[in-house]
Structures are given as C-alpha cells and as structure tokens.
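Missing here: one protein chain of the complex. Every other protein chain is in place.
First chain written, first letter: the chains are A, B and C, and each begins at residue 1.
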Amino acid sequence: MGHYVPHTEAELAAMLGFLGLESLDDLYAHIPDAVRLAGGLDVAPGASESDVLARIDALGAANQPAAGGFVSFAGFGAYEHELPAAVRALTFRSEFVTSYTPYQAELSQGVLQALFEYQTMISSLFGLDVANASLYDGASAAVEGLNLAAAATRRKVAWVSAAVHPNVREVIRTLTAPRLELREAPIVDGVTRWPDDLGDAAAVLVAYPNVLGCLEDVADAARRAHDAGALLVAYADPVAAGLLRSVGSLGADVAVGEGQPFGTPLGFGGPYVGLFATRQAPYVRRWLPGRLVGETLDADERRAYVLTLSTREQHIRRADASSNVCTNQTLIAIAAAIHLAWLGSSGLRELAVRCARGARYAREQLVRIPGVEPLADTPTLYEFGLRTPVPAATVLERLAEEGYLGGVDLAPHYPELGNALLLAVTETRTKAEVDGFAAAFEKAVR
Amino acid sequence: MGHYVPHTEAELAAMLGFLGLESLDDLYAHIPDAVRLAGGLDVAPGASESDVLARIDALGAANQPAAGGFVSFAGFGAYEHELPAAVRALTFRSEFVTSYTPYQAELSQGVLQALFEYQTMISSLFGLDVANASLYDGASAAVEGLNLAAAATRRKVAWVSAAVHPNVREVIRTLTAPRLELREAPIVDGVTRWPDDLGDAAAVLVAYPNVLGCLEDVADAARRAHDAGALLVAYADPVAAGLLRSVGSLGADVAVGEGQPFGTPLGFGGPYVGLFATRQAPYVRRWLPGRLVGETLDADERRAYVLTLSTREQHIRRADASSNVCTNQTLIAIAAAIHLAWLGSSGLRELAVRCARGARYAREQLVRIPGVEPLADTPTLYEFGLRTPVPAATVLERLAEEGYLGGVDLAPHYPELGNALLLAVTETRTKAEVDGFAAAFEKAVR
Amino acid sequence: MSSVPELLTTPNAGRASSAAVIGRDREPVVFELSSPGRRGWSFRATGMPEWDAAELVADAHRNDAPPVLPEVSERDLVAHFTRLTSRNYSVDLGAYPLGSCTMKYNPKLCDVASSVPGLTGVHPAQPAEQTQGWLRLLAELEDVLCRVTGMTAATLQPAAGAQGELTGLLLMRAWHAAQGSVRTKVLIPDSAHGTNPASVTLAGYQTVEVPSDARGLVDLDALRELVDDEIAGLMLTNPNTLGLFETDIVEIARLVHDAGGLLYYDGANLNAILGEVRPGDMGFDIVHMNLHKTFAVPHGGGGPGAGPVAVAARLEEFLPGPRPALDAATNRYVWTTPPRSIGRIHGWHGNALALARAYSYILANGGDGLQRVAEAAVLNARYLKERLRDVFDFPYDEPCMHEFVGSAANVKKATGVKALDLAKRLIEEGFHPPTMYFPLIVDEALMVEPTETESPQTVEAMAQAFERVVAEARADGGAAAHAAPRTTPVSRVDEVLAAKQLRLRWTPE
Partner (left out) sequence: MSSVPELLTTPNAGRASSAAVIGRDREPVVFELSSPGRRGWSFRATGMPEWDAAELVADAHRNDAPPVLPEVSERDLVAHFTRLTSRNYSVDLGAYPLGSCTMKYNPKLCDVASSVPGLTGVHPAQPAEQTQGWLRLLAELEDVLCRVTGMTAATLQPAAGAQGELTGLLLMRAWHAAQGSVRTKVLIPDSAHGTNPASVTLAGYQTVEVPSDARGLVDLDALRELVDDEIAGLMLTNPNTLGLFETDIVEIARLVHDAGGLLYYDGANLNAILGEVRPGDMGFDIVHMNLHKTFAVPHGGGGPGAGPVAVAARLEEFLPGPRPALDAATNRYVWTTPPRSIGRIHGWHGNALALARAYSYILANGGDGLQRVAEAAVLNARYLKERLRDVFDFPYDEPCMHEFVGSAANVKKATGVKALDLAKRLIEEGFHPPTMYFPLIVDEALMVEPTETESPQTVEAMAQAFERVVAEARADGGAAAHAAPRTTPVSRVDEVLAAKQLRLRWTPE
C-alpha cells in the first residue's frame, strides 16, 4: 500500500456515510461486472521510500554513465555539458515543477514570463522573429517544421538532407507518412548534394551543422528552396549558434532544433526540448504549432503575460488545429532559458569557442594516428567524423575498456561510410583527457 | 578571479567617478600603509564552478562514508537514519536557506512559524513547557542547561554523570571552566552511581539513554537533585522519546539533546542542532538561553509570530545576557521540525520501535559469539556496548575490510571498560545485513 | 556631490533586482536586468590551445557577434527566477482541482529517483551493454503498465498524451493496412478532448463526431448508425470527460469491432479505475497513458510528461522500436525493433527521466496502493459533487468517477456571472480553479477533479469555497467575481490585447 492517500479509516467511513455508501467498492457499483477486475492488480505491493530508492540506485549502478563514468566523446545529437548549479536549483523550484500549463494566467505569471523570456532567447539564437514555447524534442520539432511548410505552401513534398540525424529522419518518416511525401538528398563529402530540381517542394530540411558535424551551405539551400517556392527548415544546433551565423540570417524560414545542451543532462535521451522558431508574418497566426506566450496588460494596466493565439490550437480548433501538441516540455524550456541567461551573449560565444577548440585539438591528435582519417574535407565545428582502420564498433569496445566512451559508431546509420566513427568534444573535456584518449585510440585502432 | 561580483569595468569607473576616486585602491587610501597588504593574498586564484566541484568530488572520494559506503553500526551520538526526500526538499527551499535571523517579523513569517512549530514539537518530545529555537549542538545545549541551573540556583557546582557522552563532557569542561565547578559521578554496571550527598549542587546532568545505550533511572536522579536544591538537566535522546517516558514526566527541569537524527545527515558531525527545553515558570523569562518565537497578532489582528523575550539576549542585555548565542542552527531546527511532522506521533513510535528491534536482534546475534559479552546488564534501547576478546580497534579494522563500520571503540574514552565496543542499530539496518555482520564479527573477534 | 552616473539608471542597462516580499510589482524581463559585459559564467580549465573564433570558423560561417542574450550576474539570475516562482501557483502550494489534468501530489521521492547520476548521466546512444539498468527499468515499466491496463505490449516513446494518440492512430493505420483494408474515418465522442480530433487529422484520418446522449454517455443508437467499414476505429475516454463511466462499453466495443474497427483508449482518466477496471478487459485495443496525470510525473508548468501506448497482442508487431527486451539466452537486456514497426516516434527512448519518475511512483504505491489511489480519487470527487448539488446544475447526473462537470449556467442566468468569473473569484479563496468550458457539450462548464491526495478536509473546504463564491455572486450581482482575482501578482489579464498586439518576444523599449 502506498503512503500518499491521506484518508484515515474514520474519514473514509464518514465520507462514504455522507454518500450513503457502505464500502469503497460501492463507488464502482454501476460499472458492469463483466469489466470489473476481480482480485486487484497483479503488481507487487507498495514499498517504502527507502526500498524504492534502493531499487533505483541498483538500476543506476547497472549503467555505465557517459557523464561521471566514462570520459566521453559521444555526441550525435545529445551532449555532455557543464550544468551550472544555479540552473538546476532554479529549474527545480517546485512552483515551476508542480504547476500545470499556465491556463489561469493570474496564477501563472512565473511560468508565463519564463516562457516569454525563453521565446525571446530562442528567436535570438536563430535570428528569427518568433519562437514557440517548446515542442517535445528536436525530432518532433522537425516534423512540425515540415507540417508548417506543407500547410503554408499547400504542398506535400519535403526534401530532407540525408545528413539530418537518422533518428530525426526516422521520426519524420513515421509521423508524416500518412500525409507527406519525403525525398532524401544524399551526402557528398560530408554535406548535402541537393538536386537541381526540387519540384513542387513544400519544404527543404537541412541541418547546421549536420549530423556529421559538417557545416552546410545554408544560404544556398535557402536560395534553392525559395526558388522552388518551398520553405527552408533548418535543423540548427543551438550551441553552434554562439559562433555560426544564425540560420535566420542565412535564409531559413523555420528553425528547429534540440535544446538539450542547455540545462538538461543526457538522461538517456529525455526529456529534452524541441526548439521551434519562424518568421512572424505570415506563419505565426495560423500555422505555428504549440503554445505561445504573449505580453499584455492586466486590469490595472500592469504588464502581464498570457497564452495567446490559442485559436490555432487543438483545444479550440480541434481537427483543424496547427498541431495536436498539448503537454509540451515547459520545464525543460525553462531550464534552457535559465542556462542561456546564465551564459549570456559572451558565455554562449565562449562555450561555442571552447567546444570548437577542443574538437580541433582532438581532431588534430587523432588524424595523426596512422590509418585514421577525417570522414570529410568539409569544415566542422565541435563534432567530426573519422574513418578508422578497424570497425568503429571494435574501436569503441576497446576504448570502453580503457574508460573512454569513444564516440558513436556510424555504421548502422551510414553503412556507405565504411568504418566511421563520430566524435564530439565539448567544453567538458580537458587537453589532458584528449591526450590520454588519443593514446588509447592509437592502440584501439591497431 | 571569482565570478560573483557583478560590476563591469565601466560600472566600476562610473561609481568611482561619482565618488571622485580613481581606482579601487583609493577606497583604502585612509588606511595606514603599515598595515596594508602589498601584492594581494597568497591564495590560489579563483577556479571555475566545475573545477571546484571536481576538487570537492575528489575529497569526497577520499572518504569512506558510513552511510552509503559501509554497512554501519556506528552511533555514539551521531546516527544514520532514513532521510525522507520531502524533508530535504523542503528544508532546502531557498527562502529558508538564504534568509537571516527573523528580526523583521513581517518579512519572516515562514521561518518564525516553522520555529514556533519546532518549539512545540521539541517541548512535546521532552514533556516540558517550552523549547527554544535551537542551540549549536547537543554539547553546547548541555552547557547552557548547566548555565541556566547555575543562574537559577545561584550555585556553582554541577554533577555530571560519567555516562554522558565524553565529547559533551569535554565541551562542558572547556566552556564552564572559568565559572563552574564540575564533579563526575561514576558508571557502575552501565549506569550512573550518584553520591549520597550532592552538596550544594546547582545541577545534576544525566543522559537518557546514556552514552552506553543504557537506561538510567531518571526519576531517581531528579529526586536526588531536587532534594539537594539542584535542577535536573537531562541529556535526552529524541528518537528514544518515541518509546521512553519523557524526561519532563520523570522530573527533569531542563532537557537538552542532539537533534541530528531528525532531518540531518551524519555530515562528519555538523551542522547538527542543540535541543533545549525547560519549564516555563520560573525559568523562561530570565534564564532561557537562545532565541524564542512567540505568537502574537499583527496590526489587522491576524495571528502572527515574532521573536520574543529578547531582553534576555546578548544584543539587549549584553554582558548580563542569559547566553552569548546569536547565530544558532535554525535551518537544522526547521529540518528537524519537518522530519518530525513527516513522522507524526505514530511514525516516531514506529521509528523508535524499529531501532529497538534491530538493536535487540543484533545484540542477540552478537552475544552468542564466544568471547563476546554485553558490557552491562542494564536494559538498553537501540545502542549497546559489547566486551570483545580482542581490542575493539582490531575488531573494527577487520570489519572495515569486510565493508562494515562495526561501531565505535570505547577504549580511548573509557579505558576502564577494557575491550569495549559501542554499537547502534537504527531502522536503516536489515536483518540480512545484521546476519552478515554477525558472521563477519565472529571472524573478527578471533 | 557629483551627479548619479547614467549607467546606473538608464533602462535596459541593468535594472535593479529586488522585490517586495512576494511582489505585487512587475518583475523585469531578464533582458532588462542585463548590463553589457556583465557575466556570471565560468568554465573548467582545460589547458586547450586558445585558438580564437577566426581560427576556428571560416568567415563565411562565423557570426559577427553572438546572439543577443541577457548579461546578468548569477545573483540577479537567481533572484529573478526565484521571484518568478513566487508569482506562480503550484500543487506544492495547495489544491489544484483542474479537471482532466489529475493534479495530484508529486512525491518528492520521485524527484530523487529521477536524479540519481547513474540514470541522468547515461547517453542515449550508448550500447545496450553499458545501459542495462536503464533497459531493465524501461522493460519493467512496460510490463507493469501492461498489467495496469490489461494489455500485452507497450512503447514508452511518446512524450505526452497527444503524441501517444498519434502513435496509437498510426498503429491503427498500420494494422488496417496489414489487413489490406482501407479506412478513412475515426469516431470520436463530442465530449472528447481536442487532441483527439487533432491527432486524427495528423494520422491522415477524418474525424466523425459521435453525439452524447442524455446521460452524457456515447449515444448507442447514433453509434450504430455511424459504424461502417470506413471507420478505422473509435477513440474513447473512459471515464469520459464528463467524469462518467461509459457503462455500455461492452456493447460499444462489440459495435466497433464488428465493423472491423479498433478501440482506442484515451488514458487521461485512468486514475479513476486503477485496479478496478482495465481497458484491456473492456475491449480496448490501444491505450495511451498520461504518466504525468495518473502516475504523478509533475506537470512542470506544461510538461514534460510521458504518453506510453500499450496494445493488445495483435498490434505488438507494429509498435515503434527499439524496445527493451530480456534476451533469455544471455539474461541481458537488448534493444529490439518489432518486425512491422511503424518506426520511431521519439528521437531517442522517450522522456526517460520522466519514465523513471513514474516507475518509482508505481513501486512506492504497488498494486494495492494504486487501487486505493483510484478509490480515494473517486470518493473525493463523488463527495464534492454531492456537496455542490445545490450550487451548480448537473446536466449529466450519473454517478461521477474521479471528476465531475458542473454547469454554472444557473448562476449566469441569475446573476450574469460566468463560469470564468467564478473561477477567478475562487482563486481569492485559495484554490486553483477547475477546468473551464470543457467539455464543450456543457454550458458554462466547470470540471472539477480533486484527486486522491487532497484530504477530506480540503475537499470539504473546496465545497464551502464554491458555496461562498456562488452565494456572494447571487448577493452582489457579481461585483466581486467580476473584479477577481485581486490577490494575485497580476489582476485579470487582457487576452484580447495579447492576441491583437502579438508581442511574442521582448524588445528594447
């Protein structure tokens, strides 16, 4: 039996008495016997707090965490970053954690203002007008980006770069299957080779940097998209935004991405947060997916915040809504906003620079190793691919024995690349760690 | 350089300009050169948050913690208990953590009411009228208890049981040396043997249970004290209060104790919290040490709380104050109050029962081992002493190798007891752990 | 005295950061606290070569300056966001009887469980060999969710209920496709949640509304008319959004199944029936759960939640992959993808840390505890509804389950005071308002879900607060209610202005 239901036996009896009932079972008397469960759930009885935590600790101990366990060079869309103590402490204030979607604005100014600030920061990162108040993850944000493009262009074809993260592409395939037609543009030397004719595309989806860490020519992709009457949807890395031109300035109409690097631990892949930004006109009023916070005034003319344009949303427009999203990832969005404010402009630049420095240094050390080559000649930022003389899986296994999570094996996703390993270096890696890693790597590829 | 000073260079210049100064150094211009420090502190430069935490983690890793590392049977005044998640989460709400002493009552109703509740719970535990809002630790509370008795009786002699924790007795010796005369009553078969004539004692100090875990006859000590015109000060275990008669009901005039078991981890001995309770009349108005919260009304006749009787305190009465305490252990007191409220009456009883069960079971297993005997024939609750065939230090060393913190060696404190080991069993120990321990113990005493 | 430096007083060059206790004051936007060049950040010393930006990124790709973000001290950051929290209500502050949302107490235990480093530090792309703890947790959670719902297999990937719905509908689609049958429509009661029809559209189906009957239940006659070989299935919430149990469920299931359709269970209201009734036993083929409702994952101001989908045996082969499975040969957990999987729904494995919360909640409650949860949830709602019998209209007056929907139409008619006004007035009484204007089939709807974690005394106090507020409206013609709320950090906000001016980001004044 759990210990969170407050009712004492006397209170249960009093309430049942008030209702003229005799037992708790009577509450279900009107339900047909045929569907009632006899004998309760076949689930172990409740456990004490300590016993539950002991079980959880044991499960945690059965993992070898990338962060805190290995010295990790794994990226591939999920990154180990320093998590400032202040960011964690503020995010987990119980008013943020245990409130519902801010439908009652007067009771929810904290969450609303935090989301308004988040929207401002995300639109700033991407160089676009408006960001929504979060989506589930990068993958679902990409889907929503294509949906917006399809709705806005009244077209059905989406060109997706093969250098978009394979999981993201798979989610896109799953979720758009009933509605969109997908075409994939191949990778050549690390970047996307677009076809000359995009046909009547609704959208072109490019990643910046792409999954191999390479820097695509986003402006070119935007021109091609716009020439074809399509929208450019950019899957953009928000950390890279500290150093790279904003995808908005390069012509993207919609920017989507994964917000995990800000304020959220690796956490086995979730909860993360889907970033979504676009141009205000003509997209926001009708087609923007998800919740949106707007500034307004209260009855005393004080600045206040409220959810707005809900006419786009499922609870009003139902079958014709711009999206079905309801519960989103607010708390993770708030964490991202707090982390971004902790960094500030200079800190975001510093963060990106530090990642890039580490990656350049690591890359230089590793490509010196006989048989190890860069996967492509294209410039990268803080993630890069290597071709190894033995299968990447083997390299990773050997490195794991030395205490390194050496990256991610690309073979299951891009068999055409051969023995390919993807590595990311963030600000968390020291030169000494990279040197040790390079030495271990040299042995591991033999 | 740290990163907590917000001033930018431009702001420093603007402020200095306003003051007609040219450099930060000018702020110290009026200080004689003779005492100025040239060249700054000989302390390493500032480090990043991550680097600091890495250093702390390394220090933590250089310890072998009793809780989480060993299976521990160490007590001796500091106990491993289950720490409910809710208690930790609430205690560390930043409004509690980062506020000052509630001098401005209107801004401090949270802390004040929490302390009022704490006072109510502690007086309830001890069966006395009034508890103060915390003292530093059990040891300093004991000192304050003797001070109160000396002030109230205008006498100078204090009888202290040798079965009071040796560290507490040492603190008493240190802190009362200039003012009181201490006499020690010896231990016979686990309990205090009081002299027939207590002389013109101000106070009699007895522990319940005492440091060896044995149950003293507190009522007898109270009678003796009162017969001699002295006060009985009881150093009482607050967990044991779940099962034992309250020291107030047994005749104690002052109860003191260590509140660590409620809401506070072992933490290498601090911060803990000194418990202090007494009878309202005649002791509170003049002699009670430390802060006190009282109920009152606000200007709109609403119930409110405020620090009261501050005329006893150092900031008003200065050299004639009832104590010099200023900063106390409020946050730890609040943690204790939250934990006690989480337990409630039934939970406190259950906690005490579980500790006692574990101790009885462990004791039974251990005294079966050849050569191992109880230290005394007196009843104990959840802590007990054993005489071992080899020195306790040796036993402990051997047990440590098997992953057990086997208790505390009494030899340095009570050489007269021979090879003596003190063990505590709390609700955190399972039967399986005790069984494993008994097996290891059997080997360790060979 | 010199004059005050401009730098210290210009707006947008670092506002002061302090607040009246629980300020009724306006809180600056964090950008307004910004002062150029101020910083609170620090990074670990790495010893890396200090290449500068130009050495790291070619001009063509490098920005001229980083994006504009606030430049604040950590101190001001902490004060700002702490003050924001002081402007927000939450379950941890008090009762939150928001119908359909199951705003129960979120045990602190689960916060701890979901933040152990052995769980939080794991990279989602690590090989299964390195993540056995996680795989086991997920596999066990799948198993127990199936036991609770009476289903065979589950996917934990969906990030929320709506994504669960879409997943379920895609499973439906895949199943029909596998049968070689082309279906175009999905039936949904008119009382359904908006995500249901929105998900139907995304799944490429058309929504067909099933009317409710006078009881507030699915109109069986209408249903009989609507089922045909074009329907892919029926989505149903049971208890439905009126808080009423669809007592004809066996017949409903028969009708849908006979027409070759599948039955989808919207699990938003699962809290009412834990251990009492299982969707699988009612004939449902696909079930989504909102772990952020039933299983105490905190709502986080709107998310993250988790919306696992459990299915009957015949649908297992279509589930999204990869799924955790115990390899009998090696006794190790591995990832497997079902043979005819519809594909991934989530970039990784779902909202994993939220799943860990739900897992720990289930362990703490156990099978017996979950049943007690449901019973107490229903008892609280039933009690509160009876207490309010004279206060509101109950157009659908069957015995309620864990929530009920009252109508303030009577109050509005008598006084002009709307459900919205009563809700705002209730705030001043210390309670979060119920859900308003949903479901759509009830006029001036107030949908009340006390949840099981509120004490009987709190439920009674809620009843008295409703009574007071309505009595007051009848007495003062709504003066107090229209002016409410007056105890909150801001008074009634202007939603129309927000939509009109559409300020969606902060800009310097």
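We adopt the following convention: contacts are C-beta pairs under 8 Å (C-beta built on N, C-alpha and C of every residue); 3 or more make two chains touch, one makes a residue touch a chain.
Treat the numbers as computed from the prediction; the structure is a model and nothing was measured.
Of the chains displayed, those contacted by the omitted chain across the entire assembly are A, B, C. On the side of chain A, touch with the chain left out of the figure occurs at residues 3-11, 14-15, 17-20, 47-51, 54, 84-86, 88-89, 94, 106-107.
In the full complex, the hidden chain is touched by chain C at residues 1, 4-5, 7-9, 13-25, 35, 38, 42, 73-76, 78-79, 82-83, 86-90, 92-95, 105, 107-108, 364, 386-387, 389, 427-431, 453-463, 487-489.
The rule we apply is simple: only the chains that are shown with their structure count from here on.
Just count the C-beta contacts per chain pair and the biggest one is A-C. The distance from the centre of chain A to the centre of chain C, with each centre set as the mean of the Cα atoms, comes to 19 Å. Averaging C-alpha coordinates per chain places the centre of chain B 44 Å away from that of chain C. Distance between chain centres (mean CA atoms), chain A to chain B: 47 Å. Shown for chain A are the residues that touch two or more other chains, namely 49, 53, 82, 84, 89, 93-94, 428. Shared contact sites, meaning residues of chain C that touch two or more other chains, fall at 37-41, 43-45, 72, 74, 78, 82, 107, 109, 111-112.
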